[in-house]
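The complex appears here without one of its protein chains, the remainder shown in place.
Letters are used for the chains, namely A, B and C, taken in the order the chains are written, and counting of residues starts over at 1 for each.
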Amino acid sequence: MTKYRFQDDYSEGCHPKVLDILQTTNMVQQQGYGYDEYSQKAKELIKAQMQNENSLVYFVSGGTQANLIVISSLLRPHEAVISADTGHINTHETGAIENTGHKILTCHSADGKLKISDIQFQLDYHGRNPHMVKPRMVYISNSTELGTVYNKSELIELYSFCQSNNLLLFVDGARLGAALTSAGNDVSLKDMGIYTDVFYIGGTKNGALLGEAIVINNMDLQLDFEYYLKQKGALTSKSRTIGIQFLALFQDDLFYNIALHANKMASTIADALKEKGVEFLVEPMSNQLFPIFSNATIAFFEKEL
Amino acid sequence: MTKYRFQDDYSEGCHPKVLDILQTTNMVQQQGYGYDEYSQKAKELIKAQMQNENSLVYFVSGGTQANLIVISSLLRPHEAVISADTGHINTHETGAIENTGHKILTCHSADGKLKISDIQFQLDYHGRNPHMVKPRMVYISNSTELGTVYNKSELIELYSFCQSNNLLLFVDGARLGAALTSAGNDVSLKDMGIYTDVFYIGGTKNGALLGEAIVINNMDLQLDFEYYLKQKGALTSKSRTIGIQFLALFQDDLFYNIALHANKMASTIADALKEKGVEFLVEPMSNQLFPIFSNATIAFFEKEL
Amino acid sequence: MTKYRFQDDYSEGCHPKVLDILQTTNMVQQQGYGYDEYSQKAKELIKAQMQNENSLVYFVSGGTQANLIVISSLLRPHEAVISADTGHINTHETGAIENTGHKILTCHSADGKLKISDIQFQLDYHGRNPHMVKPRMVYISNSTELGTVYNKSELIELYSFCQSNNLLLFVDGARLGAALTSAGNDVSLKDMGIYTDVFYIGGTKNGALLGEAIVINNMDLQLDFEYYLKQKGALTSKSRTIGIQFLALFQDDLFYNIALHANKMASTIADALKEKGVEFLVEPMSNQLFPIFSNATIAFFEKEL
Partner (left out) sequence: MTKYRFQDDYSEGCHPKVLDILQTTNMVQQQGYGYDEYSQKAKELIKAQMQNENSLVYFVSGGTQANLIVISSLLRPHEAVISADTGHINTHETGAIENTGHKILTCHSADGKLKISDIQFQLDYHGRNPHMVKPRMVYISNSTELGTVYNKSELIELYSFCQSNNLLLFVDGARLGAALTSAGNDVSLKDMGIYTDVFYIGGTKNGALLGEAIVINNMDLQLDFEYYLKQKGALTSKSRTIGIQFLALFQDDLFYNIALHANKMASTIADALKEKGVEFLVEPMSNQLFPIFSNATIAFFEKEL
C-alpha cells in the first residue's frame, strides 16, 4: 500500500521546471542586485498579466521578510497596521513588525478574514488622538491563514473603504496562488493590481525553492524602495536566483497550474472526509484543511502513520 | 579572439555541483526551517572541519542579513560596534546596522584592516561614560573590502585583546574562502572557531546561488538565536535550499577549490599588470585587485571592451 | 454657590511644599545629571523606606518615558511584555513600546488587573517556539487604569509566579501613591522593593510638577541603566529639578498625605453617588471613579457645568 504524506508547503523541493531553467541559464553572465535579464523578464510577465505597466515588482527571499519590509517602509513611526488576530504578522513572525517599531491593531476573526466593520471599529476607537497610534494600513492575507479566500466584491469593498479613510491596503499573498485558483474565485492578478496598494505573490509555497514578488501599485509608495530592501538585508546580490524562478512560474501558467492542482487534491481529501461525516473548523476553500477529528481518530492516525 | 569578462562575484550562476545536488535531492520530503537532513549534514561537515562540536551553525540568505542579525542580536541598545571605516557594514549596507539601533564606531584604515591601536583608541575615548555609547563588539572582514587578509598571529592578537577588554570579535566572512586560500594564509576554519566569537562563511561569493553560514562559537551568545533569525525574516522555510548548497560546498573541498582557483586567476592578472609596471592601491593578496590605471588606459579599456 | 472642578491629575500645579524647596535651594550650585545632593538625598529617603540599600533609583520626567525605558532596556529584541489590555502601555502611549521593538501580549481584563491564569495562558500559547515572541516581562499598574488596587497576597503571588517562570515583574506606579493609601491596602513601599523586579513611583500625578522615580530592585538589571536614560533623552541635565521634588515628597510623608487626601475625597463622592443609586463600572478603590450615568444625567451635567 502506497503512503502519501502531506506535511506542509515547506517539506518539498521545487517544481522540476524551476530547476530546469536554473540549470539552462547557469553559465550566462548577468548583472546583480535585480538587474539581470531573467528578473527583468519575470517582472514584465507579471506586469503584463496585471495589464499595469506602472507597478513596480521586487523579489525577496521570504514572506516574513516581505511583510516587514513593506510595512516598515510605508508607515511613519506612529502609524499602525490593522490585521485579523489570525494574521501571520500577528501570530508567527516573532514580533517582526513590532521590531520595526509599529503596533499591530488586531480584530478577532473566526474565519481569518478581516471585515470592514472591524476596521471601522479601530478607526472610531483611535480617532485623531495623539495618545494612541494612528491606523494607516490594512493587512489581509489571501488565502488567509485558515484557508479562506476573499472574493472580488469583498476586495473592492475593502479597497474602497481604505481609499475613503486614508488607509493603505496591503495583501499578503504568500498563498496567493491557492486563492486565485480556488473554486469560485473571481479575483485575477489584474484585480490585485487595481484594488490593492501593495501585495506580494508567494513563490515559496507554490513551487519555488524560495522567493516572493512584492508588487507596489500605488505610485506614491514606490520611491526609494530598493533602499529599504538593501537596509533589511533583502537585496539579493545574485538576484537571478529568485528572478529565474518567477520566470519559470509565470511562463505557461505554471504558477496557476501548481496551485490549482494543490487545491484540487485538497478538495478530494475534503470531500472524502465530509462523506465520512467529518466537520471542519472553517469550510474548505483552498489547499488548507482544518478537519475536526475526535481524539480517538487522532490517536489512530498517530499509531498507523 | 575570445573575450573574458570579470564583472564581480554576483554576475555568475553557481558551481555546477551545487545545482547537481539540488537536482538529485529535489523530490525528497524534508522538514522545514532548518531541520532538513541536508542542512543538518552540512552543519556537521562544517563543525567537523572546525573540530568543534559546540558551535552552532545557521544558514541565512545574504551577507547584509548575516551582519545585521548577528550585531543586533548580540548587542544591548547602548552598545556599539567598532569597524574599519572601509567595513561593509559602514559603507554599503544602507545603514542596516544603525537601523537596528546601534552606532558604528569607525577607525580610518588604509588597507581595510583594523588595528589594535585603533580599537584601544575607541576604548580610551569612550571610557565608562553614559553620555557616550559603550564599545562592545569588534567587526572585521576577512578578506577585507580591499582584498587584504589577516594572518593567524593578527587574528589571535585581536581575539586576545577583545577577550581582555570585554569585547566580542565578529568576523564577516563573505569572502572567507578567498582569505583561507590566499597565498601565505595560515588561518584555518578551525582557527576561526577558536579565535572568534562569531563569524560567517560566505557562500554567495564562492559558488552558491545564495547563502551564508553563521557560526556562533561563544556559547553565551547561542541562546534563542533562531528567534532573531525569524524576527528579521531570515529563517528560510525551505531551509534545504541553502543547506544543500553548503553540503555541496563542504563535501570534497569544493568550497576551498573554488576560492583557490579565483585567487590564482587573480594572481595571474596581477602579475601580468605588475610586469607592465602597473601599481596597486594595496598589494594584491586574494581575488580582489585594485590596480591604478592612467586615465588614458581607462579610456582605452572603455572603448575596446 | 462654590463650584469644584475635578478634571484630572494634570490640571493642577504642584503641592506648595514642592515649590518651597525649589525656591530655597535655587541659588546653590550642584552637580548635574543625577549627582546633585538633593537627588542623592531623595534616593536615600526612598531606599530607607524600602529598607533596601541595594535598589537603584533614577528620576525621569514622565510615565511613558519610564515605561519605554524600563521595558526596552530589560528585554532582548525577541522578548515581549504581558499586559492587561487596559494597560497604559497598550492603550495610551502611541505605540511607544512597539516603537522600541517589542510586542505587547494583551489579556482581556474587566477590572484592569492581570491574573495569573492570563499569564499562564500566554506562556502556554507561546511555548518555546522561535516563530513567536518570547514572553519575558509582566507589566501591571498599581493602581490600575480602572482605579483598582492589588493587595499584598496578589502581589506576592504574581511575583512568585514570575520568579518560577523566568519572567520579570514590572509595576507601573504612576498612581502608586493612590494604591498604597487606598482603603484596605496592605502593600508597603518595602513590599514593592521585595516583590517586584522594577517599579516606579509617580510624582506627576501626586503633587510634583513632573517626575517619576524608577526603582530597580533586581541587581542583575542594574548594569548600565544610566546609558539607557541618556539614550532615550531622559538623563535630565539639571537633575536637581526632579530630585528636589522627590525630596519634598518623601520628607514628612507628604507623598502619602497627598494621595490619602485624594482617595478620601474620591470616596466621599463615591458614597454620595451610591446613596443616589448610581452604579459603577468597577467598585471604587482609589481616586479614580467610573460611575455609570444615564444619558439624561450626562446631558444635565453638560448643561449645568
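Criterion: contacts are C-beta pairs under 8 Å (C-beta built on N, C-alpha and C of every residue); 3 or more make two chains touch, one makes a residue touch a chain.
Fair warning: this is a prediction, and the values are worked out from it, not measured in the lab.
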Which displayed chains the unshown chain touches: A, B, C
Listed residues C:22, C:75, C:155 or C:216, member touching the removed chain: C:22
Candidate in contact with the missing chain, chosen from C:14, C:114 or C:249: C:14
Sole contact to the chain not displayed, among B:21, B:116 or B:132: B:132
Residues from chain C at the interface with the omitted partner, ascending: 5, 7-14, 16, 19, 22-23, 25-33, 61-69, 93-96, 99, 204-205, 209-210, 227, 230-238, 240-241
Positions on chain B where the hidden chain makes contact: 77-78, 80, 91-95, 98-104, 130-133
Missing-chain contacts mapped onto chain A: 33, 72-73, 76-78, 101, 130-131, 133-134, 224, 226-231, 235
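Following the convention adopted for this analysis, only the chains that are shown with their structure count from here on.
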Centre distance in Å when chain A and chain B are each reduced to the mean of their C-alpha atoms: 32
Inter-chain centre distance, chain A versus chain C - centres from mean C-alpha coordinates, in Å: 42
Contacts with two or more other chains, residues of chain A listed in rising order: 93-95, 99
